[in-house]
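Apart from one protein chain that is not included, each protein chain of the complex appears where it belongs.
Here is subunit A:
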């Protein structure tokens, strides 16, 4: 692997995987703390009709209308869940289940009936994404990383994810204190006039945006893994929320890089002739990080607790 092929073929894929992991991983911290871990999973189902409608209206797989559609779909679902929970007097989990399956079914129906199915929105794509298809043929050397006009030729999915990541970092930085408060004590937040429902809804909208942006590149399996694994790993390593966010970001990016190389070089090293999905491998590496943390974490790890019990 020489420098130019690395830049042209591997680098954009690594960027895609790492950026997707980073954005989802950061937001995942608050989902895990609010015991909404499966929200990422659910949201990636809910947004499907929004994505399809965005596609049908504009006729392109361009990201902006799709993301708008997805955001609107996420908002409608949050509203519907509240409505069903109140009118039907059922527990939130049941209300979520009803809304998510219905929205996903509506999305599939739209997809089948409208003929959008053949274009870009097929099942395999939805599950695994197409990380490997990202290329940057204009690159001729590492110097190009500093040249804006050549950087502009990076695949649009990379720039889109970069923009979404910036938005996510800004969201978490600006609303860090509010997110922390409503995740810990929503009732108290309301007595301060900091609406827990408003902050919670904003979080879900950002989750939807992150899910849609990442979905196209890495597929829904990795999206779900990335909402949970880095945050859950980081949660085991520290008792400070700030530190937890940094660790989760590190785990997310490291999973993106290591996962890609494991998929690219792993089969060769093992001497088997087969190809491995990079997105899948990234999720596997994130899972490994989590396993190691469960075993070795300073206070919450299995070994640390064993040692404590013995003393």
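The definition used in the following text is that a contact is a pair of C-beta atoms (placed from the backbone, for glycine too) under 8 Å apart; a residue touches a chain by one contact, two chains touch by 3 or more; residues count from 1.
Throughout what follows, contacts and distances are computed from a predicted model.
Protein name for the hidden chain, per its UniProt entry and selected from "Aspartyl/glutamyl-tRNA(Asn/Gln) amidotransferase subunit B", "Metal ABC transporter ATP-binding protein", "Tat pathway signal protein" or "Sarcosine oxidase alpha subunit": "Metal ABC transporter ATP-binding protein". Of the listed residues A:87, A:152 or A:187, the one in contact with the hidden chain in the full complex is A:187. Considering A:41, A:178 or A:216, the position touching the chain not shown turns out to be A:178 (whole complex). Seen across the whole complex, the unshown chain contacts subunit A at 33, 89, 174-178, 180-181, 183-185, 187-194, 235, 238-241, 244.
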